[in-house]
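Worksheet: the structure to be examined is printed underneath.
A single protein chain has been omitted; all remaining protein chains appear in their positions.
Order as written gives the chain letters A, B and C; numbering starts at 1 within each chain.
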Amino acid sequence: MSGSLFGKNLQLMTWGESHGYGIGAVLDGVPAGLSLSEEDIQTYLDRRKPGQSAFTTQRSESDTVILMSGVFEGVTEGTPISMMVKNADQHSKDYSNLKDVYRPGHADYGFDAKFGVRDYRGGGRSSGRETAGRVMAGAVAAKILSELGITVCAYTKAIGPVKAEKIDLAAVQENPLYMPDAEAAEEASEYLKDLQAKGDSAGGIIECCVTGLPAGIGEPVFEKLDASLAKAILSIGAVKGFEIGEGFAAAGLTGSENNDPFTADPGSQKIGSAVGENVIHKKTNHSGGTLGGMSDGSPLVFRAAVKPTPSISSAQETVTREGENTEIVIKGRHDPVIVPRAVVVVECMAALTIADLLLTGQGSRLSDVKAYMDAVRGRQNR
Amino acid sequence: MSGSLFGKNLQLMTWGESHGYGIGAVLDGVPAGLSLSEEDIQTYLDRRKPGQSAFTTQRSESDTVILMSGVFEGVTEGTPISMMVKNADQHSKDYSNLKDVYRPGHADYGFDAKFGVRDYRGGGRSSGRETAGRVMAGAVAAKILSELGITVCAYTKAIGPVKAEKIDLAAVQENPLYMPDAEAAEEASEYLKDLQAKGDSAGGIIECCVTGLPAGIGEPVFEKLDASLAKAILSIGAVKGFEIGEGFAAAGLTGSENNDPFTADPGSQKIGSAVGENVIHKKTNHSGGTLGGMSDGSPLVFRAAVKPTPSISSAQETVTREGENTEIVIKGRHDPVIVPRAVVVVECMAALTIADLLLTGQGSRLSDVKAYMDAVRGRQNR
Amino acid sequence: MSGSLFGKNLQLMTWGESHGYGIGAVLDGVPAGLSLSEEDIQTYLDRRKPGQSAFTTQRSESDTVILMSGVFEGVTEGTPISMMVKNADQHSKDYSNLKDVYRPGHADYGFDAKFGVRDYRGGGRSSGRETAGRVMAGAVAAKILSELGITVCAYTKAIGPVKAEKIDLAAVQENPLYMPDAEAAEEASEYLKDLQAKGDSAGGIIECCVTGLPAGIGEPVFEKLDASLAKAILSIGAVKGFEIGEGFAAAGLTGSENNDPFTADPGSQKIGSAVGENVIHKKTNHSGGTLGGMSDGSPLVFRAAVKPTPSISSAQETVTREGENTEIVIKGRHDPVIVPRAVVVVECMAALTIADLLLTGQGSRLSDVKAYMDAVRGRQNR
Partner (left out) sequence: MSGSLFGKNLQLMTWGESHGYGIGAVLDGVPAGLSLSEEDIQTYLDRRKPGQSAFTTQRSESDTVILMSGVFEGVTEGTPISMMVKNADQHSKDYSNLKDVYRPGHADYGFDAKFGVRDYRGGGRSSGRETAGRVMAGAVAAKILSELGITVCAYTKAIGPVKAEKIDLAAVQENPLYMPDAEAAEEASEYLKDLQAKGDSAGGIIECCVTGLPAGIGEPVFEKLDASLAKAILSIGAVKGFEIGEGFAAAGLTGSENNDPFTADPGSQKIGSAVGENVIHKKTNHSGGTLGGMSDGSPLVFRAAVKPTPSISSAQETVTREGENTEIVIKGRHDPVIVPRAVVVVECMAALTIADLLLTGQGSRLSDVKAYMDAVRGRQNR
């Protein structure tokens, strides 16, 4: 397995198992000169912390970040940024009954089939705890983007069958489900309580919106912005689908319905102008902010489908490692829904993807490369 | 733009613009010893050829592949395989009216914004013609997989609002829309004729099924099988969404509904056994063939949402490069729906993705690496 | 074999065998807006053309470049640049006697051992002809560097035991050996004529000098400038050693001899100034232009050791593919020394390496990334 590397010019390597020493992230390629403190990272980590509501596992993870390299006197120095949270609260005993049995919906069988070795304690590397590495790195990427005027914001669009009917960003931080619709959040809470009582779990949909992106981010034909986001988001455990703009609904529209007309008239979404002084607008944003795999200057809007938590407390049919029928009852602390905790993970993977493509795109025009070289020579007196 | 490279151990670089010399693909990392002829590739190219039905552009592209390197005496030699189709039928004049105007739903604006230079003839690099490179390479990948007992098969699941209600693979090759349901194909044809008469276009959904995959293909945590497929598929122009297994529907299910129970009982889908002699089965396949980002031994099933063709013949509002309001009527030959021609492209991107991950996974176990080294030493008498 | 890719942000894939359709190069990541014609590339190709002196093979290769993509109206458009020279003069018959025998000093045995398949005609992929792909791409890289004020210049430092005693760049183009010392060139010619008469061959040393590089190019700790150059240069067939600055001689010096003192005094080599208005100079350049793996603002000077051409016309002991003793006499046209033709190949690999690192380094400082984003937003009116 050499799949723990993400990115090209902003490169992340994560490490760590659920019940080992800790979870870590090394982020290479961060430009020098960014103010960065442990607090910047902690703020993001706290958003994925469990135990914050009735709907997240009560495992008490302190998850305090240790910033181990790459920052000197409060500023990034251009070297790899190494971060870690230690695994504090380990009850390895809880998992002994999982040693010889495959949990349905989990990676257990896949790991055994692939590696012949499996850390059965809490899923090992396939645990949701792995996302702590993504969040530490994503917090740094988000700070880079913030310095460049770009904002990434995700929220819960649906919990099971309960959908947010409006997008009120102010409401997002005011309910434990991070829904942008207070009423829907209320309804979803009731739905979850019901499921919890039955020992069952729910899935949901996360929507993410990116604003402040100029046009032209993304590298055709294989490193397109939407394609890269799809991979980043699908790489999060439990995500089963990705769509951008109209997404799957676009398949049912006609060209005249789905195309976004350009217009010079203000009042529509301003997207910029490639040539000359006039500013161009888009009348609609069915595309979700991309054209030809590059940002088009309008807000990026995409969604992720999250499956219901596979760890449920009711009894399930399964087999042992030896392939004999058995029944499993998963004990321990498990989230009845992971959607709220995954919101910040989606944001972080989006931030990493966009920051990487943005750095990659710097060489798109010879005139920009010349301007960069002139700046270098200017400050070096050459 | 350095985004024309795909893959890690099976690496594809494509090149070419719609109205330049031709479209090409160089595929590096193909194992030596594979029988390969131009006919193997031509068969796949012919499936994306236009002019085969009323619903594809009448542009007459001969698209005859030239195999330029990597094959010696009918067999791959382990060196890069370079393939090309020349651009034969170029009516550059047709596009002169597009020089200073941005077509809605196309990449025109993005390219101008990013590069400041744009080949306006037929979309240049962003033309659907670019997919010829994917298909030539994908044909080779599919042949590798075929030698390993793995089959990739895609078909049209929906055209606009018309969905295939059954999956009859025999029917797929018998209608020009590649639908696995003859009746639905008939209905979809009527729907398309109507749209064509109105100068409009349709989208649709492509489903792809991969059989013969053992468990364990895919590299957690960032190079997961489903995530890699998502990127590959979203990198195809016009694709706006990707889902695997239940996909977006999983968001509305509960854990007890969505989990796939394992069982020793035959009669369910056999998936293999990691340890011992007994064979394991899955009672359902809501996961679509992956667990933890690795294949789980059951058939892989994923879907792509394709937007309606942006080139429509009815008049559309837009702006000029200088940002002034104008109206555009797109002339020339355009597909009212690209879904049928994209079916083979989806297959090819899936084949490339899977072959690459399969080659990458060879080093997952030390015992396999040892067996490989023993084989090498054995044939070298050392 | 997936080793035909070079570079990270400027990515080259080459293809082609000695006696196949042709030799090609696809270069992705070239910034848009560079004037580029076939003539720019042909000039470099002509420098590696055989048949230009008594010391190069008389094979008549026209080697006319065909520019197949990536340039529109004389200017690069940011898409992959595909180039090819066709294989015109193929006498495959000449090589039939090599089908079952391993030439000493050639890659024949390695290819058979690795792949089990081997194009024995002229070495196939391992032929010196492969370097045509490097030269086509390197010509483009050199043009990028030239636009940025950076010059790469290589010459023959030694032929066998005959060393250039002075560096007179004007002399380089005036002798067929590209030596910067007319007298040494004369002496080397005599040496080569002697060897040729004996059916033997010679090696030599190529030196390369890069001027105009500001300080800071190269990415510690693994993508250092000197390390990257070493790989690029050693990847050229027949190169057996690389050194920079004092190189191997540095091993015998003391720290006080080898360190290059910095000084404010003009009259030494100006290297720039990191902070403030004063310009810094280096009194000596034992380092060869790098410090800590980054350019230091002084001229880059490195050398490559080229082994004698393995194809010699005198009889040699060897074995057949079946491992039986035999004798081989290599017929056909072969250079008694490849050093002069390799000079342009060294230049080209250096240009590709430096251009790639330069593009990669654009994101080293947050302030530079901000300036880039401001420029993008400025021209997009956002």
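In the analysis below, a contact is a pair of C-beta atoms (placed from the backbone, for glycine too) under 8 Å apart; a residue touches a chain by one contact, two chains touch by 3 or more.
The structure displayed is predicted, hence computed values, not measured ones.
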{"item": "Hidden-chain contact residue, picked from the options B:S2, B:N175, B:S201 or B:T360", "value": "B:T360"}
{"item": "Sole contact to the chain not displayed, among A:Q11, A:T64 or A:N97", "value": "A:Q11"}
{"item": "Touching residue (missing chain; options B:K99, B:K331 or B:R377)", "value": "B:R377"}
{"item": "Option from C:S35, C:S62, C:S96 or C:S235 whose C-beta touches the chain left out", "value": "C:S235"}
{"item": "Chain B residues that touch the omitted chain in the full complex", "value": "8-10, 29, 31-34, 76, 78-79, 144, 147-149, 214-216, 220, 270-274, 277-279, 297, 358-360, 362-373, 375-377, 379-382"}
{"item": "Interface with the unshown chain - residue positions in chain C", "value": "1-6, 14, 102, 104-116, 125-126, 130, 158, 160-161, 195, 200-205, 214-216, 218-224, 226-228, 230-235, 237, 240-265, 271-280, 283, 287-288, 290-297, 305-312, 314, 316-319, 321-325, 360-361, 363-365, 367"}
{"item": "Residues of chain A in contact with the chain not shown", "value": "1-5, 8-11, 13-17, 20-22, 24, 26, 28-29, 32-33, 66-70, 72, 75-82, 84, 111, 113-119, 124-125, 380"}
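The criterion applied here is as follows: only the chains that are shown with their structure count from here on.
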{"item": "Farthest chain (mean CA position) relative to chain C", "value": "A"}
{"item": "By count of C-beta pairs in contact, the leading pair of chains", "value": "A-B"}
{"item": "Separation of chain B from chain C, taking each centre as the mean of its C-alpha atoms, in whole Å", "value": "37"}
{"item": "Chain centre separation (chain A, chain B; CA means) in Å", "value": "25"}
{"item": "Interchain centroid distance [CA atoms averaged], chain A/chain C, Å", "value": "43"}
{"item": "Interface hub residues of chain A, defined as touching at least two other chains", "value": "214-216, 220, 271-274, 277-279, 297, 360, 363-365, 367"}
